[in-house]
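Only one protein chain is missing; all other protein chains are in place.
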Amino acid sequence: MANSDSAFRRWLRGEVDLSAELRTAEMPVPPEEARYHPRHHTAMIHMIFRQSHRFYVALVAVLCVVLFTVLLLAAANLPAYGDSEAPTNNEVTERYVNRGVEETGAVNAVAGLILDYRAFDTLGESFVLFTALCAVTILMSRGRRKHPLPMETDYADYYADPIVHTMCKVIIPVILVFGVYVLVNGHLSPGGGFSGGAILSSALIIYAMVWGDERAHGTIRERAIRRTAALALGFYVVSKTYSFYTGANGLHSVISPGVPGRIFSAGLILPLNVAVGLVVCCTMYSFYMFFRRGEL
Amino acid sequence: MMTVFRVILLIGLVGCAIATAIVRKPMQAVIIYSAFSVVLAVIWITLEAPDLAVTEAAVGAGVTGILLYLTLRRLNLIDQDEAHKEKMREEADEHGKF
Amino acid sequence: MSIVQSFPLFSIVLGLLCAIGCFVVPKQWGRRMTLLLLLASCVMQGWVLRFCYVNQTSYAYMMGHYPAPWGNEIMAGLLEPGMGLLFSVVMLLSVIGGGRHIGHDVADGKQHLYWVTVDLTLVSLLAMCYTNDIFTGYVFIEICTIASCGLLAVREGGRSLIASVRYMVFALIGSSLFLIGVVFTYAITGQLLFPQLRQAVAALWAAGTYRFAMTVAIGLMTAGLAVKSGCFPFHGWLPDAHSQATTASSCILSGVIVKGYAVLLIKIIYRAIGAEVFMASGAQHVLLLLGIGGMVACSIDAIFAKRLKVMIAFSSAAQIGYIFMGIGMGTAAGLTAAVLQIVNHAVTKPMLFLSGSQLSDASHGRMDFPSLRGAGHRNVPAGILFTIGAVSMVGVPLLAGFIPKLYFAREAFALGWQRWPVLLALAVSTVLNVLYFLYTAVLIWLPQEADCRFTAVKPHWDEFLPGFVLAGLNVAMGIHPGPLVALIDKAVALLGR
Partner (left out) sequence: MAAMFDHLLHNYEEAAAIALLSIGFCMLLFDRNLLKKVIGLDIMDSGVFLLLADRGFIAGGKAPIMAEAAAEAGRYVNPIPAGLVLTGIVVSVSVSALMLALTVRVYQTYRTLDVDHLYMLMSHRRKGGRA
């Protein structure tokens, strides 16, 4: 009571600027538990930090210069650029290039390499995406607290703009078709799961940008995204386990390379490309939604 | 001929990287980084790696660029620079009695 | 081919499926599934270990239909399933022991994601243990980095965000250095799988071509993994990260994850580069010196720490110094001692974190030493556990901490110029350990002050039982180290073959 009284008196004396309080009230306030109020000998610690920091920076700078000189010298020591006799062009590469088509059925040697010869790497890679999705969800998800997002100061209503709106209506299906093309032709032409999935997600992101997050949230359900990603990853794991297991035990695998060059060929590569594409698409779109509105 | 083209592209690439490092506004850095990715996508083509070019254009220039932009937007830093942030930081210091 | 030989693959796949499952099911199921997964993983690794021990062999397991230089492979000897078993057991106990804190520190809506990250951490550690391919190693290092960042950042409030940023900056520098090393290695050998790589490296080294690039590559890979496991001059991130996380995450981060990188480093040195070439490159001397530096410098930091968890975390950094010192000795016996140290630290450190956090619970969550005075009386099981752990860390005989120190000291006498630095570092580090660990162990048993604000807490079985299992392992290793040492000796012998 005494406090408000004195505040009132100060206001009467004209010392308090009410509009200043209004301005601070607009600013999003960090959550209570995270706010931080140091108390002790700030100036000294400031100084010590700056001093030790300067020393540290100088030391690291010297180390960096040494490191990059060494790296440049090592790069000069490497086999010549574009040399066909370099050690990298050995029997491993020979087999990938010469027998890749008949063994994997994939015309695109890179697709055959990452989804058949070295599939374990790529399995790990999809799980890198999945792990990142979980970590981003942990960080960005607002959970129960629902502290408000910062106000949009430069909000542009793209939906009201007839040019943007109409163009996007035309362009989104085109992007989707292109994405699907890149996805399912991964074993025949450049592209594949990762790029195709990113292209698909870009179409979804444009949709969310123009039609608004709320509407996109209504159309593309959170549950659907999570289940699609989980199903695609699950399919990937299970099918690849089958192929690893049969391969290691010398069992006959029902998966055959098919006729190279056809769309339905190259054994598991086409379905795996689709699965990877779905995972990438869901992950990228989820990243967008988490950064945009803090939830899917 | 091809070598000259490559060298020009590489100079552009390194130039973009340096520009990203020295510009003051975060938004400029993000835009230059997207340009960097596009140049890199062309370099992948000159290296005969079309898979990488497609992926770099979609993932590097596209998705990473969008994520960087969204981050700026979440932080309300779209057209603010370091000097402004310095001021804000001082305010924050004062607020926290630092 | 026996079905047991497929168990490494099965445990990795089971972990992946479990992670996907936890992502979509409600949180209670996530916890159960993760506990089951960890249990299954323990059983499977144990089985593989038994198989390899009985047959005295290490075997390569083809991941797919293509043999070694073309397809991926995983490799299981004695070291790999042994470390997998150790990691699974420690993770299982940490997750059970820290369960109550997870419920408290992690928001309700994020608990299932916590279990996903735990599963993925297990998978990445197993894959790092078993991998026989340098690039697969890189991919799973990245999974481990991201998952551990999730483990760290999941805690609400506190400084865990700043700790995560710092951790990520260091970890990403580490993985980039490692990747540059991989690129250089690939550029001059054209191989990625360990056995072929080792032949190619030996041939190149004998021929003397690309020697400078090879040395740089070895240095970069070693430096990358050293940064990631918190070796001495790059340990800046470690105390913050390990002390700011929730209890189970602290146990996993310091008990298991840093060791995963160390195991991968050992595998790369002995299986991919070859011990002879590694020793000829001179990188082991650097590792030895860094290890010694870490043992001393981080112990001094630990003395000056004013909070319990920070002290335990600095002691982790010091103990990691021992591991690198063992690797840097460059002999089989030194490596045995390093692996013994890995085992010792993996069973002791989670015990210290678990009991330390219970002691701080008995002091209203305070971590500073004045508040912890007499905490042992308020929570007797935790006090006993902490005392066992502290005494073991000091290196008192009949406890696990003594064994690696003994082997380090024994091996030191067989060395050349390294003998005196190693012995001196062991002595200094032991004295420093006495200063901070015994001090704390005594402090918690001091009589409580008359005006003590804290009341005794009722210990829960799920909190102290895992600690007692770890303490049992610790004492068993200390009293009867023979079988373990014999096993590790065999594992090291198999590794170099």
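As written, the chain order gives the labels A, B and C, with residue 1 at the start of each chain.
By definition in this document, a residue touches a chain if its C-beta (ideal position, glycine included) is under 8 Å from a C-beta of that chain, and two chains touch if they have at least 3 such contacts.
Keep in mind the model is a prediction, meaning the values are calculated, not measured.
Q: Since one chain is left out of the picture, which of the remaining chains does it touch in the full complex?
A: Visible chains that the missing one touches: A, B, C.
Q: Out of C:V139, C:A338, C:A362 or C:I444, which touches the unshown chain?
A: That would be C:V139, which touches the missing chain.
Q: In the whole complex, not just what's shown, which of A:S189, A:T228 or A:T246 touches the removed chain?
A: In the complete complex, the chain left out is touched by residue A:S189.
Q: Can you list where chain B touches the absent chain?
A: On the side of chain B, residues 6-7, 10, 13-14, 17-18, 20-21, 26, 29-30, 33, 36-37, 40, 43-44, 47-52, 55-56, 59-60, 63-64, 67-68, 71-72, 74-75, 77, 82, 85, 88-89, 92 touch the unshown chain.
Q: Please identify, in ascending order, the residues of chain C that touch the omitted chain?
A: The list for chain C reads 135, 139, 142, 145-146, 149, 153, 159, 161-166, 168-169, 172-173, 176, 179-180, 183, 186-187, 192, 240, 306-307, 310, 368.
Q: In the full complex, which bits of chain A touch the chain not displayed? Write them out.
A: 28, 30-31, 34, 36, 38-40, 42, 45-46, 49, 53, 57, 60-61, 64, 67-68, 71-73, 75-78, 80-84, 86, 88-89, 92-93, 96-97, 100-101, 107-110, 113-114, 118, 121-122, 125, 128-129, 131-132, 135-136, 139-140, 188-190, 194, 261, 280, 287, 290-291
To be clear about the criterion, only the chains that are shown with their structure count from here on.
Q: So what's the Cα centroid distance for chain A and chain C, whole Å?
A: Using C-alpha averages as centres, the distance is 28 Å.
Q: Just curious, how far off is chain B from chain A if you go by their C-alpha centres, in Å?
A: So the centre of chain A lies 16 Å away from the centre of chain B.
Q: Taking each chain's centre as the mean position of its Cα atoms, how many Å separate chain B from chain C?
A: The answer is 37 Å.
Q: For chain A, which residues count as touching chain C in their complex?
A: Listed in rising order, the residues are 31, 33-34, 70-71, 73-74, 77-79, 86-93, 95-96, 103, 116-121, 123-125, 127-128, 130-132, 134-135, 137-139, 141, 143-145, 226-227, 229-230, 233-234, 237-238, 241, 243-250, 253.
Q: Which residues of chain B touch chain A once you look at their complex with the stated criterion?
A: Interface residues on chain B, with respect to chain A: 49-51, 53-55, 57-59, 62-63, 66-67, 70-71, 74, 76, 78, 96-98.
Q: Which of the residues in chain A come into contact with chain B in the complex?
A: Touch residues, chain A against chain B: 35-39, 42, 108, 110-111, 149-150, 153-154, 182, 190-192, 194-195, 198-199, 201-202, 205, 284, 287-288, 291-292.
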